[in-house]
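Below is a slice of the complex: some chains, not all, each in place.
For clarity, chains are labelled A, B and C in written order, and residue numbers in each chain start from 1.
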């Protein structure tokens, strides 16, 4: 065949020559410029999931409570009383690398739209952030900008930002990760979907005017080195307009004639229209001339690929239109009728009386190529994992507290308060347990006795050193955090942040991590109901640490039965579960020995499940008064965090633990392990707790008693908790 | 007693204002849309927090021109009790119903945390039932809470007993460390000369239930109910 | 949305420069000054941060434009309690 397409034109839309030939085959002709742009967007990794779709099939996505799994704008899970919790996490990594404030802000805007597109009222925001070390000025700039943007957008919307995680590693230099998660509540029968239907129904575009923002955003999110490859205009978010759009859309959902709603995100109108048509197995015809513009002289191509924020597509019957319009007028938002639903299954884009594009929706979606690749683990990673750590010199008892101070000051461990205080976490008057008060945030559900527990989490070092095991850890730790406040983990959302899948070692990480996540999600009974994929996170040819961020949502039936991490004076600390810890992949190893090596902690999923069940039931029965899992920094850091939170001390015996850790102090104090939780128990309940642990075949070890201002260890002497607190609090500084 | 909550484009504390009265105070409350021109049968008005018009230009600058504001001013001139919280405070200063102005926090970042304020006077309907000197534990959540007045305006405020709340520590002592935004003279809230219009940066409407961190905001809201009852009695 | 004004006359660009009154603290200005100094600009004595608004409007004459924008400033664009302003008007080539 004779095709005149140039390599430049293909690079512009990030399609390969082979993919172009497929398009030619499908159409039996050359695509028009607008069609080519639309194929480029829809067949990008970001929209088309070319490399990840086959892997995502491994996730368990069903369960008795699942009302909506992957495939819609967000997942939905039953929480009883006819209510559902709707949630999803999404990345905005590449835009944030270019313009951190606006990149992060529009990331929040995008995920919030995904939630209210489903008809749900957003009630909580979370975020999961990754940066290079802050001693690099560019990283400090990105950090300040991203944190500012998240607060700037979420605070203005009036949705509390209640939880998240932040992690630093040199592998994120040039490639910060910004994952935003939103959680909403909706009545079962009000869940809205993006399935266009009803031939002749009207296609209405509401919200912001369309400008030349972020054209090719979807495609540039699918290539390496965003800072160089970024073209088009940086998107600037308008949280004020989003707030109006949020309120107006939730009102509009009460209108009878509204049959579908779809936000405009990556690839703007293109992806929204194609998604609606393909999900509804109908056609859609629109005229770009009917789209309100922010700028003069925009081409059909620009209108179709613009990623202007704060826009929403609504499919409504002719009868429903007047009421719909009056709602948007009331909120000072204009609504453009830009087209209609058709019977022919084609997506037809008119530019006045000329046809700019006319292709069956299925070509964009169902015919999107899928690449199953060959994954091979890099020899360096194998070597790093197999590194023998037994030759490391152990700590002497004099070294224990200095090491503890060093870990508490580490940017991966220290207090996030300077960041958290810039996020509004009290608005909506639902926040029962806010940031810093517990392992997960607890948000009440008004009108019920219930509360939701939410947490976003991932230890990327574990995933880096062992993707399969690390993927399991990510799910297990997120669930453990939720269990530690007394909530039953219901389901999860996830964001797969990885390097290039076109590199065998990159694909290996992605594939193995997904398999590990799937295994843990299955074992812990937490299906995957939504998520997002962000690949090609590389600068130079350095890939980021593989980071499958987990967003876990749990349910507390009786909000009065919950736990925080602050132990009351006089209570007894008991370690439930795993007693032997490892230095492998630990924060201690990185901070003290500058090593990212060894195998992450073992994870026995049935045991993990048991530990979480026990902790939950102990909290539900009011037997324990505080709980905290042990993550980065191990047992001693976890204990310090509890005492700092309670502004108290404790006297602790670690000799018994030392015995099961080959007599090593470093492993005992700072080694990391899964499947274990420190609980604080009133003296009277100690035997109950020890007994119930034995009943279910779990270890439980009495560590010591809470009180006084000192942390006293049988293996290391004493230190003032106030000093630990000062170090822990002064680690991170954030300012704009 | 019937409260009205005025809702502007970009208000986001309206939900808390409504629920604090409904669930916390258990009094009647109705929303009032900014495009309305009358406030109907309300005994007290709450101007909620938020980012009206995105806080663009200046916080509260655009909202003060909403159609409803004429009715709000009339209500004020007739002595009706009005409480502006956070952005509501900013709107009332922009509208000239309260003295001074609110600028970006001294540390230039948004600040959300629980703080303490000391009640300075009981001459307003929102503090009538609270002993001066009482310390209230309330949340703040704002980026533009630095209260600014000229020295002679400050002298007038002091002279007219118009300073209603000051930032303090838990014992009611003032220090700069406990002034979260750099406000002049640690001022957290003021009233007009007559005392019926009050504005403050903290959020009493988010502090109406121990479950969500505290309920001392109710003292402020309940105060106006009791003041109203006293007024009714004569 | 792009609206063509019906008004006669021609287009003017009004530049409005808003400054905080000298008596009002300007932490942002101070932060910028300190930032500059820490970058090695030792000769920076002071920085004040204000707003720069570009208002495009149709008006009968340059004076008319100036008069209109002055009213806008007094009514909405600035807050006399804390701010002062200056206006500069230029004619725009008609599109």
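Basically, a contact is a pair of C-beta atoms (placed from the backbone, for glycine too) under 8 Å apart; a residue touches a chain by one contact, two chains touch by 3 or more.
Computed from a predicted structure; not experimentally measured.
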| item | value |
| --- | --- |
| Protein chain stoichiometry for the whole structure, using the labels that appear | A x1, B x1, C x2 |
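The rule is short, and it goes like this: only the chains that are shown with their structure count from here on.
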| item | value |
| --- | --- |
| CA centroid of subunit A to CA centroid of subunit C, Å | 41 |
| Centroid distance [mean C-alpha coordinates] between subunit C and subunit B, Å | 31 |
| Intercentroid distance (Cα basis), subunit B paired with subunit A, Å | 36 |
| Multi-chain contact sites of subunit C, meaning residues that touch two or more partners | none |
| Residue ranges of subunit B in contact with subunit A within the complex | 9-10, 12-13, 15-16, 19-20, 23, 35, 49-51, 53-56, 107-114, 139, 141, 143, 203, 205-206, 208-209, 211-213 |
| For the subunit A and subunit B complex, residues of the former touching the latter | 148, 151-152, 155-158, 238-241, 243-244, 330-332, 420-432, 434, 444, 446, 559, 734-736 |
| List of subunit C residues in touch with subunit B within their complex | 23-25, 27-28, 31, 76-77, 79, 81-82 |
